[in-house]
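A quick write-up on the structure given underneath.
One chain of protein is taken out of this complex; the other chains stay put.
Going by the order they are written in, the chains are A and B; count residues from 1 in each one.
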Amino acid sequence: MSTKSLGSDSFQLGVCYYPEHWSEQLWDDDFRRMKEMGFSIVRVAEFAWTIFEPEDGRFAFDLFDRALDTAHRHGLKIIMGTPTATPPAWLTHRYPEVLNARPDGVVYRHGQRRHYNYSSPVYRFYCERIVRRMARHYSEHPAVVGWQIDNELNCETNDFHSDADHIAFRQWTRKQYGTLDKLNVAWGTVFWSQTYTDWEQVFLTRPTPSNSPNPHQLLDEKRFISDNAISFARLQADIIREDAPNHWVTTNGLFGRLDNHEMTDELLNFFSYDSYPQFSSLEDPDHRESLRDRKWSLSLSESRSVSPQFCVMEQQSGPGGWVNQMEMPAPRPGQARLWTYQSIAHGADMLLYFRWRTATMGTEIYWHGINDYHNRPNRRVREIAQVGEELGRIGSLITGKSFQASIALLEDYDNVWDSEFDVWVRPLRWKSRDSWHKALQERHIPVDVVYMRESTTLEDLQRYEALVYAHATILTTERAALLDAYVKGGGTLIMGARTGYKDQRGQCRMIPFPGLAADWCGITVEDFTLCNANYPAAGAQWNDSGLSPLSTAIFNEVLSVESETAEIMATYTSEYYSGQAALSRNRYGQGTAWYLGSAFTEEAVHGILDRIGIASPAEGWVELPKQVELAIRGDIAFLLNYSQEPVQLNFLQPVTDLLSGNRLSELSELSPYGVLVIQR
Amino acid sequence: MSTKSLGSDSFQLGVCYYPEHWSEQLWDDDFRRMKEMGFSIVRVAEFAWTIFEPEDGRFAFDLFDRALDTAHRHGLKIIMGTPTATPPAWLTHRYPEVLNARPDGVVYRHGQRRHYNYSSPVYRFYCERIVRRMARHYSEHPAVVGWQIDNELNCETNDFHSDADHIAFRQWTRKQYGTLDKLNVAWGTVFWSQTYTDWEQVFLTRPTPSNSPNPHQLLDEKRFISDNAISFARLQADIIREDAPNHWVTTNGLFGRLDNHEMTDELLNFFSYDSYPQFSSLEDPDHRESLRDRKWSLSLSESRSVSPQFCVMEQQSGPGGWVNQMEMPAPRPGQARLWTYQSIAHGADMLLYFRWRTATMGTEIYWHGINDYHNRPNRRVREIAQVGEELGRIGSLITGKSFQASIALLEDYDNVWDSEFDVWVRPLRWKSRDSWHKALQERHIPVDVVYMRESTTLEDLQRYEALVYAHATILTTERAALLDAYVKGGGTLIMGARTGYKDQRGQCRMIPFPGLAADWCGITVEDFTLCNANYPAAGAQWNDSGLSPLSTAIFNEVLSVESETAEIMATYTSEYYSGQAALSRNRYGQGTAWYLGSAFTEEAVHGILDRIGIASPAEGWVELPKQVELAIRGDIAFLLNYSQEPVQLNFLQPVTDLLSGNRLSELSELSPYGVLVIQR
Partner (left out) sequence: MSTKSLGSDSFQLGVCYYPEHWSEQLWDDDFRRMKEMGFSIVRVAEFAWTIFEPEDGRFAFDLFDRALDTAHRHGLKIIMGTPTATPPAWLTHRYPEVLNARPDGVVYRHGQRRHYNYSSPVYRFYCERIVRRMARHYSEHPAVVGWQIDNELNCETNDFHSDADHIAFRQWTRKQYGTLDKLNVAWGTVFWSQTYTDWEQVFLTRPTPSNSPNPHQLLDEKRFISDNAISFARLQADIIREDAPNHWVTTNGLFGRLDNHEMTDELLNFFSYDSYPQFSSLEDPDHRESLRDRKWSLSLSESRSVSPQFCVMEQQSGPGGWVNQMEMPAPRPGQARLWTYQSIAHGADMLLYFRWRTATMGTEIYWHGINDYHNRPNRRVREIAQVGEELGRIGSLITGKSFQASIALLEDYDNVWDSEFDVWVRPLRWKSRDSWHKALQERHIPVDVVYMRESTTLEDLQRYEALVYAHATILTTERAALLDAYVKGGGTLIMGARTGYKDQRGQCRMIPFPGLAADWCGITVEDFTLCNANYPAAGAQWNDSGLSPLSTAIFNEVLSVESETAEIMATYTSEYYSGQAALSRNRYGQGTAWYLGSAFTEEAVHGILDRIGIASPAEGWVELPKQVELAIRGDIAFLLNYSQEPVQLNFLQPVTDLLSGNRLSELSELSPYGVLVIQR
């Protein structure tokens, strides 16, 4: 497990602020009011390159010097952002090679953000210089405590196709494979005569007929993009470590094609997440059965898998969206506060709202800050001031405590990246992820996310009674060995359709399904089909008493028992494989392995959870309705009501709510979007 | 108000004709039949550049000379089109810099029309030369009476991205702002470090990640495109004025990113519109609640706002569409005639059908003319001959008379252009525009459209009892002053959500909502949210007797009364703001200002109209069903039945239908698509 955790004694609440956007006359009042609201920390400067370097090689720190001094007078601490997400016009105009490009070669131009590439030596030169100048200038400033590198790496696009990227990818493959023979084998280039005979022929994927590049090349492309982003962050981290050695370093966001675990382990002090649960108010066709804003808890669990205690660098404070897209309604009364405690319940020990006041210009005029354009009192100011007051009282009771979970969802970057392109696997993953999260939420069973990495140990896994590795299509021998030991050692492992048939290159193994997982699962897959609207997934039922139904989805595999210790737990009830096995359970060593030949529906998850017996930590002291999430950090329990209606809780033992000081026993109402924080 | 109006004593009916498309043997018969049908005017030549200039610098007028002479023999008058919408292949092939380009730089090529840009000096040279040659050649031709410049400026695309356009835009910004500091302020470039430090860095918006250019730059881009189109038209208008001083000048169409008012005031004798109501038979997801072909009345009202009496240069005469898109059914019997009177009722004093005979080749083989390919008698010929006969009798009773309306919808180009890109505002505007138009149509209250321009005077506004300025997001101090005076002076002004929070640059004002409108509205907006499928707009109800419902849509603002003279007219009945104010009315000076914190639904419009007491001019003499539009020009009333069924009218006073000569009193049936023209 990562030890790159935020190690703070007290909870730090704060806000993102852009002094360069406002009349200097507003600053003092702004900082004063921040302090009054209970804020202690402010992030600045991450989009201010032209302020710091108005012309190539001419540097100007006076604006931020004055702003930081003012903040410091009010006792606020400062996180400096490096401004490399928004290169100046003078830079991109003179050196267009620093720009990123679409897959078809069309170059992104000035006018938005994140239009650069990580590969260009010219861009790296300019980034190094501005970061070094800023680090040196602010290394001794009494207000500054840490740095955010760039802003939201791989946001806007995580696709790179500039000439510099093609060259960097070629170098990366050369380092990775050494010889073209090895590259040809890894990419399966014998298929369709794609064999490379000179390194000069190697590029990132480019336009092809039918938009269908080589899948193994594309998997490596994603590994490259992640490595390249980390290398770009490393450039900056190394400078800050050298020139501002007393400051911590982080970066913010959880975006695609980026191994946040590796980046955090190698470069950062801790991970930071940007939490915008109101995205859930938009139509989201990929997640039809989602839990709305409550599903952000799963992203927070991902963040916790990187840093057990982390920072939320941007917490949604109001309506969101750009002028031309992502139109989000206003959070309802209490909702912004609920989301704050959602972040904290999942491990945030530092949290900054985005942003102090809504921008009056530019793309983000509808990405509302706490204050409106007009700067008068409003509902958001009142609600967040309440949070500030509360955390001032109880923050230190929470800080540093660890989230408690007895079950974990396993994940790994190979499968995340490979499945993006794989239409047989991608929908399985989304469906099962949603089903597991929703069923566990409804049963009030907290869950961790664990990434299978080179550094993952058996001990890391054995912290959990049960592990769900729903569709580990790619299963390496190393990970298989770890899982084998976990089950043998007494763990419960749950797997689903399409497990284990690919290797690390995304090529298919010439061994029976489910590949390296066959041993502990005790079954093989004899026949299979994907399902769709014209070929619906079959029904199934449990074989134990009651024959209760277990719906399947997206894929149907017909299982054959291969081991004496395996038993068929559920059988199909329709299609030509009616009566054949859909779900198996194998006793293996001291443990148990479940295998479902399908995506997991919620019904399937509930059926399995009924039988493996993982209890909610609510058991024995409180009865909770479905609308409420339970999260535990050490001795602190968080109860979060995501519903617009008040709900009834039943406390079997009297407890005290730290927020209100109320003593709660027996039936008790929790208000719409209400929060309870209980020490037990 | 514009004085650029068509000043004609007699109604002129005519048709568009392409002699170059047909065997010369057909011409005489064609012109003879035109005359028989009651036509007096013919438009020609607007796509005939290669006829006039088959090679660079070689000119040939013989084909059109013969055609015009033939037309003249039949007593027909001619409108010459300048042929600049379709540059010859020899021109674009030799000088590709004259071509327009997609935003990503891909150049549009020969093979369609309107593939050129307005900026290229080369293109302007060639346009000047061909227009001058044509003007000189035809200035004394006895048949020619006027000129159409180009054809449908900004049709096909109103997006320009050629190199010449980038350069012209840079010059435009330089002229507009003088210094880069001013440009940087206007475009809010401090946001995301977009500051420009050299004019060479300034371009029209170009490809960015997430397709999201700077919104203030984009607003200026639209202003530039309009100015540039006008400048291109001016080039031609000046030549015609100089070389054919006895001819009038117009151009046709009502397309985006073009200030038709400015163009007409500065260059033209009058405005011309191209009316194709059958577009309404296509699926149109943006206008789900539209009035179908009857909604063309609103476009005709826009045309009337440019020229009180205008020309319809192209009136739909049959099924329409290109070979590969826009597939329109045939107008039903009577429908083409109905649409003709729709145009006339709204102010057309000259009207040409498009086109004499359907093209047998090219993109428009399904854009049917009056005659079919086969040139035999058909239903369209018969119907339009009837119109010709009728207008021959009654046209002069209508010509020159002014449309009568006591209410107007306010509009301005700043908001039209800014809202195109703004997803918070665009749907508000469409919804409210539809609701107002539909409700006024159903109540038989004629309505004008008035554009707020620099030249707009208080007198222009005071012609109306009531003005609707539904979502004037951008509200300049000049316009605010005018509106203030209008209300103070006794007018009724009705405004809706998101009024007044932006300035002319599209940046947000740091004053409470609704900005400069707060004074006369007497309220501020305390809390607000946009609404969507996942967050439905709240219900509301009227506070006066009956508590009748008033539905809201798209946006909900919670109003706070700030003035003693303001009263809450309706309150929300759901959501967390239930019981709070949704609609206010403020007595201000001698007048009244209404403010609705939402888009206007039809229900809301009817509720407001019930209370402000604007009567239909039908009152007292005829009772009309909803299917019938009433329009008044001077002493002439037009009754238009848009329905496929006959409808019942009830004449309280006897009247005479000028078309049929019938005396109508008490219950009277109006046939499907039927028209009555009544002098009172």
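Just so we're on the same page, a residue touches a chain if its C-beta (ideal position, glycine included) is under 8 Å from a C-beta of that chain, and two chains touch if they have at least 3 such contacts.
No experiment lies behind these values; they were computed from the predicted model shown.
Touch with the chain omitted from the figure is made, among A:Ser139, A:Gln176, A:Thr195 or A:Ser551, by A:Thr195. Residue A:Thr529 is the one among A:Thr529, A:Asn543, A:Thr573 or A:Asn650 that touches the chain missing from this view. Summary of contacts with the chain left out: across B:Trp90, B:Phe255 or B:Trp621, the touching residue is B:Trp90. When you scan B:Phe47, B:Tyr177 or B:Tyr588 for touch with the missing chain, the hit is B:Phe47.
Against the chain not displayed here, chain A makes contact via residues 104-105, 187-188, 190-198, 200-201, 203, 205-217, 421-424, 501, 505, 507-513, 526-535, 575-576. In the full complex, chain B makes contact with the omitted chain through residues 20-21, 47-51, 54-55, 83, 86-90, 93, 100, 102, 106-115, 156-157, 281-283, 292, 319, 321-325, 327-330, 332-333, 358-366, 373-376, 378-379.
Throughout what follows, only the chains that are shown with their structure count from here on.
If you average the CA atoms of chain A and of chain B, the two centres end up 49 Å from each other.
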